[in-house]
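One protein chain is absent from this view; the other protein chains keep their places.
Right after this comes subunit A.
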Amino acid sequence: MLPYFVDNYGNPSSIHRVGQKVRKKIEDSRDIISNLLKINPNELIFTSCGTESNNIAIKGVARAYKNRGKHIITSVIEHPSVLNTCKALEKEGFEVSYIPIDDKGIVNLEKLKEAIREDTILISIMHGNNEIGTVQPIKEIGAIAKENKIFFHVDAVQTIGKMELNIKENNISLLSFSGHKFYGPKGIGGLYVKNGIKLEKVLTGGHQERNRRPGTENVASIVGMTKALELSYENMEEESKREKELRNYFEEEIVKKIPELILNGDREKRLPGTSSVTIKFVEGESILLNLDFKGIAVSSGSACTSGSLEPSHVVLALGVPMEHAHGTIRFSLGRYNTKEEVDYVLEVLPPIVEKIRSMSPFWNN
């Protein structure tokens, strides 16, 4: 990445040699990523992040095809960048159906089929969920979309670089991904747009990215993201297996050590390194901070952390009661985590939970 901050500083849109040298590097990067994702290079747009990719995909398709129909289907557990984009489109006159999930965190396909109308133009369903890690039946949804001639957008931010997903074979029309989810730089992302699909521009400006996403390309980050994706693909299967084993070990042990703890989401259909646990009678932020004091960084879907009174919409959609949903913690295991670190969490977490519970009016043991 460094040479593209310093030596190769040219603007890729300029026709001078320093600019064109940088242009070449961007196009090489596009080729490499397209090759890994098994798509055509002209089907890949570089964006600034997963959120931007989701916005361009959903708003772009909805507005470009509004004469064909004004109905969109998504699920209740999507990332806010999808849910809030859909809500924004509702204000423009679009109608959105939010499909529920089952108690394992998988989108209900029957409800999805029932929601299809003559004016449905787009289905947007994520591949892996960012909070509970469940992996959705993309193949089946792709087939449903194809049969009904509906565009299919997949938010694959959590899975690209971690799990194989054949874009073409699964009838995916648009697919979002983000660099930092596979150890690339933060603030860079990509969007696959199947050839032939029209997109109305979300940003207006110049001609970059084949006139679909104007703005100067983030060259150094594109280079970094490309290298990161190459490295991820080199040992994806092996790494995935390792993370899954670590995660499963963590879950097997934690249920033994902490009473009144729920493991969220399907046991099998999920991301290898994600573990979402709901610890009853505690509030997530208290656990998060205590773990942070011990050098362990986790994420909490608790209300107080986000500033609203509602706990995670994903955990609630699973059917976890509101009073327990506040005690949800997400552990993410990645490439650099070791068994020793998992053992350390298993050692420090139970006394933390005990301490927090001893302060709780709901814990009388």
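One rule holds in what follows: a residue touches a chain if its C-beta (ideal position, glycine included) is under 8 Å from a C-beta of that chain, and two chains touch if they have at least 3 such contacts; residues count from 1.
Here, contacts and distances are computed from a predicted model.
Q: Absent chain per UniProt: "Membrane bound protein complex subunit mbxM", "DNA-binding response regulator", "Iron-sulfur cluster assembly scaffold protein" or "Alpha-ketoacid dehydrogenase subunit beta"?
A: In UniProt, the chain excluded from the picture bears the name "Iron-sulfur cluster assembly scaffold protein".
Q: Which of these touches the unseen chain: A:G128, A:G142, A:G189 or A:P311?
A: Looking across A:G128, A:G142, A:G189 or A:P311, the contact with the absent chain belongs to A:P311.
Q: Can you tell me which of A:G93, A:G196, A:G295 or A:P361 touches the chain that was removed from the display?
A: Touches the omitted chain: A:P361.
Q: Among A:V18, A:V255 or A:L289, which one is in touch with the chain left out?
A: Checking each option in A:V18, A:V255 or A:L289, the one touching the absent chain turns out to be A:L289.
Q: In the whole complex, what residues of subunit A lie against the chain that is missing from view?
A: Residues of subunit A in contact with the hidden chain: 281-286, 289-290, 293, 302-305, 307, 309, 311, 322-323, 326, 358-362.
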